[in-house]
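A short worksheet on the structure shown next.
Just one protein chain is left out here, and the rest sit where they should.
Now for chain A:
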Amino acid sequence: MVATSSADVAFPEKGSAVTSILKKPSVLPGFGLTLGFTLSYLGVIVLLPLGALIAKASGLGWYGFWGAVLTPRVFAAFEVSFGLSLAAAAVNAVFGFIVAWVLVRYEFPGKRLVDALVDLPFALPTAVAGIALSALYAPNGWVGKPLNELFGLKVAFTPIGIAIALTFVGLPFVVRTVQPILQELPPEEEEAAVSLGATRGQTFWQVVFPAVLPALVTGFALSFARGVGEYGSVIFIAGNMPGLTEILPLLIVIKLEQYDYAGAAAVGASMLLVSFVMLLILNILQHWMRSRHAR
């Protein structure tokens, strides 16, 4: 509304080639102060310590770095962390979409309460979630006992337990990314599809779903990324058996406790690298989907 017009006033040269090199002119004060403070704070709190990680990892040299990372134990932890995070993100994509759909499209008693509950994993400390899930799914727990007695299924201290913890922490990412997109979907598009003779199923799969898909992929990616780094909610339910239920963040902690700082830095840096590459791929995929939907 007013925002766009005021932006034009503040930056009269917007869009024109003649601008100052670093900053467009503005009558508002405080640019130097706030930018200076922001950059210093960012440098001290975030960039300098992350630089220390990179420096420590690269201090190992090329062979030292890969020697520390390409061990069977680290490799297994990579498989556990990335594989189970993908599984949990997939579960969240399906059920998170259903939850978002139900919250946007249907009316039912207690809807607001359910809506607020979705954010619980954001608010509940991970250690609390961890011990609660561990107690629930232990062989004598409320859920673990019937699962064990009826199906012979062991959840706590197995990879399934890790996937459940990662599902818990990742769920709100999918719901909260899909929900606003679903809310703002213009009803005209569906009406048009229906008036052209589409069935409900066709309308959903060919009109609604493609419009929501990019958001769903974003939610999936966020849930996945969160899962890879997650520590507190996992370690209590995981059992932490090297090679089987040992996640990457725990391996970093173990290396630190053994004073293997360089090894910890190498695993940490490689973890950041792999997450970064996977998120990049997902971003490209999403960009491709968006441009395809726009056509």
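In the analysis below, contacts are C-beta pairs under 8 Å (C-beta built on N, C-alpha and C of every residue); 3 or more make two chains touch, one makes a residue touch a chain; residues count from 1.
Definition applied: contacts and distances are computed from a predicted model.
K.L.:
UniProt protein name for the omitted subunit, picking from "Lipoprotein", "Phenylacetate-CoA oxygenase", "Protein-methionine-sulfoxide reductase heme-binding subunit MsrQ" or "Sulfate transport system permease protein CysW"?
P.N.:
"Sulfate transport system permease protein CysW"
K.L.:
With the missing chain put back, one of A:Leu60, A:Ala129 or A:Val178 would touch it. Which one?
P.N.:
Counting the whole complex, the residue in contact with the absent chain is A:Ala129.
K.L.:
With the full complex in mind, choose from A:Gly30, A:Gly61 or A:Gly152 the residue touching the hidden chain.
P.N.:
Selected residue, touching the omitted chain: A:Gly30.
K.L.:
Using the document's contact rule, name the residues of chain A that touch the chain not shown here.
P.N.:
Contact residues on chain A toward the absent chain are 2-7, 9-11, 14, 21-24, 26-31, 33-35, 37-39, 41-42, 45-50, 52-53, 55-56, 95, 98-99, 101-103, 105-106, 108, 112, 114-129, 131-133, 135-136, 142-143, 164, 167-168, 171, 180, 184, 187, 190-191, 194-195, 198-200, 203, 225, 228-232, 236, 248-250, 252-253, 256, 259, 261, 264-265, 268, 271-272, 275, 279.
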